[in-house]
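Removed from the display is one protein chain of the complex; every other protein chain stays in position.
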Amino acid sequence: MSQADPARASAPSEYGERLLLEARQDADINQAVLQPMLQTGRGFWVLVTILGALVAWGLYAWGYLVYWGIGASGKNRPVYWTLFITTFVFWVGISHAGTMISAVLRLLKADWRRPITRGAEAMTAFALMMAGLYPLIHLGRVWKFYWMIPYPNNRLMWPNFQSPLMWDMVAIFTYLIGSTLYLYLALIPDMAMARDYTGGWRYRLYRALALGWRGTEGEWHKLHRALGIFSVAIIPIFLSVHSIVSWDFAVTIQPRWHSTIFAPYFVVGAIYSGLSALASILVLVRRGMRLQEFLRAEHFNALGRLVMIAGMAWTYFWFAGFLVEWYGNEPVTRELIRQEVAGHLAPLFYLQMSANLIPVGLLAFKKVRTTPVLLLAATLLVNVGMFTERALIVIGSLQRNDMPFNWGTYHTTWVEVSIVVMTFAGFALLYALFSRIVPYVPVWEIKEGRLRYSMRRIGRLLVPTAAEIE
Amino acid sequence: MAQDVKSSAEASPRWAMVVDLDRCTGCQACVIACHAENNIPVVGEEQAAYGRWMHWIIIQRYWEGEYPNVKARLMPVMCQQCTQAPCEPVCPVFATYHNPEGLNAQIYNRCIGTRFCGSACPYKVRTFNWFEPEFPAPLTEQLNPDVTVRSRGIMEKCTFCIQRIRRAEMDVKAEGRQLADGQVQPACVQTCPPSALVFGDLNDPNSQASQLARSHRSFRLLDELGTDPAVIYLKGGETNVPG
Amino acid sequence: MKRLSRRDFLKTAAVAGVGVFTGIAPTVRRVALEPFVRPPEEELPGRATWFASTCRQCPAGCGILVRVINGRARKIEGNPAHPLNRGKLCARGQTGLQVLYNPDRLKNAVRQTGGREPRQFKPIQWTEALDQLVSTLNGLADRSRVAFLGGLVPDHLVALVSSFLKALGAPPPVLFDLHTTLEGRAEAADLARRWFGKPQGQVQGFPLPMYDIARAQVIFSFGANLLETWMSPVSQSYDYGLMRQGQAGGRGFLAQFEPRLSMTAASADKWIPVEPGTEGLIALGLGRIIVEDNLGHVGSHRDHAYLYRNVSVSDIAQASGVSIETLRKLANVFADADRSVAIPGGYLAGLSNGAQTMDTVMALNVVMRRLGREGGVFLPHQVPAEQFTSSASISPFSEAQSLIERMKAGQVDVLFIHSTNPVYELPGWAGFVEALDKVRLVVSFSSFMDETAIWADLVLPDHTYLEGWGYQGVSPGADRPAVSGQQPVVRPLYDTRSTADVVLALAARLGGQVAQALPWSDEVAFLEQSSTQLLGTSSGIYDARTPDGFWSRWRQHGGWWTEKPLRDEPEVSGMPTGPLQVSPAAFVGDPQQYPFHLALYPSLALTDGRGANQPWLQEMPDPMTTGRWNTWVELNPVTARSLGVHDNDVVKVISPQGELEAAVVVYPGIRPDAVAIPVGQGHSDYGRFAERRGSNPLSLVAPLLGQAPGLPLQWAATRVRVEGTGRRQELARLESLDGAGREKLR
Partner (left out) sequence: MSRRRVLIIALIALALLGGGAYIRINRTSLASAAPVQPIPFNHRVHAQAGVQCLFCHSSALRSDVAGLPSMQKCMGCHQTIAADREPVKTLTDYWQRQEPIHWQPVNTMPDFVFFSHQPHLGAGLGCEGCHGNVGQMDIARQPVNMDMGWCLDCHLKQPSEKAARLVDCLLCHK
């Protein structure tokens, strides 16, 4: 934190955080953001190499899977869906935080969002890209994936829009396009800024991406309007995506999937895991790119609070669902609950519960929220818990059904794990490369935020004031 | 009105199978008949142990009671050809759909392998080609030319031997006659030694299947789910009664 | 198989993408089309032709129809006109295609070079093979030193071989295999001869008794697994279906007496897990109660009272573990029914008191006057032609033993082996392998390189039954006399030759008396001539004016049978003169050291092991355990608990004779003092699907010391102990173990 800044010494620290970088010139800020982007150390390339290798291995595993058949993964009858769908749900869940932070907080005019919006939006886009791979990966005949796309053909065959998988595809593509545009819109002024400060290939790249942005008032006006529209428009999409993902399960009559609470439960879970992932990533990026100046305790504090609230909401929804299932005492559900509480699913169940509930408790402490390492630990734990939760829902439920003769178990394989790891590595790789090409901190938003606040002396008091900017 | 019913019944039969559990001995003849008729591959010990077997019809065995008053109930289970089939709406490409005769169609060459139908099916009677099926030569010579050999990544299931239905329809049409009751027999029904399986048209009230379906012993599997299956079971007797 | 190719994949990872794209190409077959050179009659390209023939997967002789399209057999179905199976067929019958198209079939005759140990087989021309046989036979000083050991040999071949051996001056063929041993076929024939045979009647080949299951109201089956492998399971299953739902008087009642709940017992109304060896006592007790209380509606039992003179029901109850009340109830059920029948099963033959037990069971039918009555006991009516009445019977174990003795003593120079696999099917102590060593020339006619064929000097593969000719008298179950005809449905796939033709060719080459005895130019000529013995028989479903016409009708129908049902009423000629006796069954192994009875049973899929090379049968779940592809050991839950083992734990089963290891199936339907193991796996040679898979439980069967000569193989008289090994092996079950015991889910 910039307590050392002599110019700010007079202001009480809690205000100081709002008066972001007051003493610095705009050009300084530009440099502070651009420098970590332009100077890449050896550590970065080592990281990229490792991630690249993991992705390459995962692609090989995918090739193996396609060549030999889905049997190369650990699926069997009746566990037709396993880690692929689990990870799919997980990534879709992660993708929710970007919009949550960016659009919802933008509408709510929560100013602390400003330095972290870009990171959040990028996370959304990349997580969706990873999620979008899974519907392909898990297909038995991936080379026929285009049959899911409605296009005129002489066989007069169309996809079945009754199928939740079609809803999924539509929702995910819409969300991917929407969130990518949203990310890009907010990027334009910073591209222009970067264009003005760089040369070589970067200059050409930024010039193209900046779309000739000059920063006129008209342009700003249009940008704000566009962002405003997008912020509103993308919220229903972001709600729909995870609802639809939940309906993949809930529309079947598989016991435990067939639940009315699934849609909100999934959305809340998605926000919980997404915000946690964002917090984890911010902690990591902040350290990796030395952005301590921009990403500060107040952001972590606020984000931590959000995570905690989402966690409480998730707990509530989980409990509401669980209680009804428990009292319903439907035979298969009862069996599943028994397996979770004291059967072969118990390790996963207790991992899920502890990893999801302990962080809620931890994050109640400001010390945890504002200490990056502790925050990282808590939020990582949340995502372990949420991944486990999805695994329990997808894999756990499918192991039991109405005919005990057909129950089954499941063991994963190296192919499956490699592909899952591939998407994690792929996400990290995209994110790492992104952070070197695009200003990680939205400079214009910070500058805009600075304009909003000023310190006024009223009598003997220094009082921060905020202006409406629209 | 009655005329209408009759003509519509003639227009499209409602194929149904009656499984008399009192006759079924569990002898597995139907299982092999199905393998032979429908080009179902064998998967080998390792895969079979992992639950990846591919029989379209299985005989489920449930134990009841304890030694010495132990009962084993045997129940053949194949695709129930539900009228309200949970598998149908979830397929994104219409590979499985309801055909005019009320059959659950599974079109292999349309299937892209999402396995959604398999997850949705409460009876778990759909099987998936986890790997490319193997028929070491010259076992290929026994393959039924009327049935597609499925490749890897495709869902498959009991079709009520649609190829036999179509063949019979074609033959009677060529001869200018109507299908008679019992003229269409899926492979399992044809071979069943104790005649526990009966196949026929429910729209024909006089067919043997219709008559059996009206038996007081009849019930349907997981009826409470409302899937309205076309497979009708007839309750078996009490076996190994104590005392 | 898969694993190997996966390793290949690792090597060729770089081209994985290409491989993927091969999956995209439309699967249009660009194979050349071959027209017929000369079109066969009535063959329409692309259209199925159905050939009527006979199933040879077990001795029953069911009629089959084979669907042939473009010269390839595609499916086997039951022949609806056939009186035995009436259009139905069991799992094994349908798997016959995998005998024909088995990838491990011998494609030509082979000769073993370099002695019998190294298993070096070289292809040999048929002419060369015949030359060798002829010169060996000609070189024999004493032609009686030729022997023929057969198993599931079609009747026409038995007839030919018998004539051949007779003409040579050699002893008649010995027909012995495990399947017929396990179903007690020879002993059933013995039983019928004891009770119903004429004093001067045939010594061998007495017809087997038949039990009218379809019309019986009450059936007491003593170890007869009549729905699985015993006698004519398809026919019996058909009748069972009628017994259940096809009777006017309501549902029939079936009680099964055996230590393990077989599939038949699972279908029974009552399973009585008797102490092994006390089945006879129970029959005795039932008879005693019936006679004593004068139960039933057959008048007085005074004539038969002497049969049960010294019987104490309470002693029986104590010995068998079946309470007096249960016995009384059962006796009432049996006697009160108008149509009841007691069936002595094959399992009894494996016990030392088997013959006595079977007698006591048959006595129940006699006492209740069930002979020749609807729903009772019958004898098949003979086919009205000598050729088909003298048809083969199964040799008792003693004959196989004496053949082995002769071989060991060096009295056999040439041994022909056809459709039996004694090295696998006999326990090691029978000494068949050692005996083979003493035989100068061993000739096998096996289609596969099985455990016996690898010891042969010459393997001259016969056609499989779908490629060859023949006929077969049917097993009991048909309601009328029948001969089932066998004809080729496809052209032979490989350079194989019918054994009948080999025998005829040998006879012709040997000349003289032998050639005179076998004057036929080939097998078909013999069959044609045989079939026409029935020409002019008015009772048949068809007749013809000419032998040619008759022969073509024969092939069209798949044999011959009468138009009307025709069965014989057995007449008791061998009524026991004194009270029935059941001596205590003897078992090998000290009960302290070996606490469990070993209950072997023929696997429904593999029977005695000959189905093990057929992948459909390997993958076919056992109906009761749902196990596949391997051997398992069935233990009562109580037993398993006391041994501390669970499902899929590997245990060692040790008998005084040998031991084996297999995974446990905790099986609620078995006596706690018994362990059951299916027969059929554990092949060391028999093709890719059979080899190195499970264990052969016959290695456990111990010889009953001091057993009287002439006793059948005592395969049910061994005691064993079971030890845990601490290892686990996942048995390929159909059933989910997770869901086991959760029937009451709903």
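Note that the chains are named A, B and C in the order they appear, and that numbering of residues resets to 1 at the start of each chain.
Methods note: contacts are C-beta pairs under 8 Å (C-beta built on N, C-alpha and C of every residue); 3 or more make two chains touch, one makes a residue touch a chain.
These numbers come from a predicted model, not from an experiment.
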{"item": "Neighbouring displayed chains - absent chain, whole complex", "value": "A, B, C"}
{"item": "Residue among B:139, B:162 or B:187 that touches the chain left out of view", "value": "B:162"}
{"item": "Touch criterion as defined above, residue of B:69, B:83 or B:148 at the omitted chain", "value": "B:148"}
{"item": "Positions on chain C where the hidden chain makes contact", "value": "26-39, 44-47"}
{"item": "Missing-chain contacts mapped onto chain A", "value": "153-156"}
{"item": "Contact footprint on chain B, counting only the chain that is left out", "value": "11, 97, 99-100, 103, 105, 107-110, 146-149, 159, 162-163, 166, 170, 173-174"}
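Throughout what follows, only the chains that are shown with their structure count from here on.
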{"item": "Chain occupying the most central position, where position means C-alpha average", "value": "B"}
{"item": "Intercentroid distance (Cα basis), chain C paired with chain A, Å", "value": "67"}
{"item": "Centroid spacing, where centroids are CA-atom means, of chain B and chain C in whole angstrom", "value": "31"}
{"item": "Numbers and ranges of chain A residues touching at least 2 other chains", "value": "68, 141, 402-406, 408-409"}
{"item": "For chain B, residues contacting two or more additional chains", "value": "51, 53, 58, 60-62, 131, 151-152, 222"}
{"item": "Complex contact set, residues of chain A against chain B", "value": "68-72, 75-78, 80-81, 135, 138-142, 144-145, 147-148, 157-160, 162-166, 169, 248, 251-254, 398, 401-406, 408-409"}
{"item": "Complex contacts: residues of chain C adjacent to chain B", "value": "1-2, 23, 27, 69-70, 72-78, 85, 87-95, 97-98, 100-103, 227-228, 233-234, 237-238, 240-241, 244-245, 251, 261, 263-273, 326, 329, 493, 604-605, 615-621, 623-624, 626, 628-630, 636-638, 668-672, 688, 693, 730-736, 740-741, 743, 746"}
{"item": "Interface residues, chain A side, partner chain C - complex", "value": "60, 63-64, 66-68, 141, 143, 331-332, 335, 399-400, 402-409"}
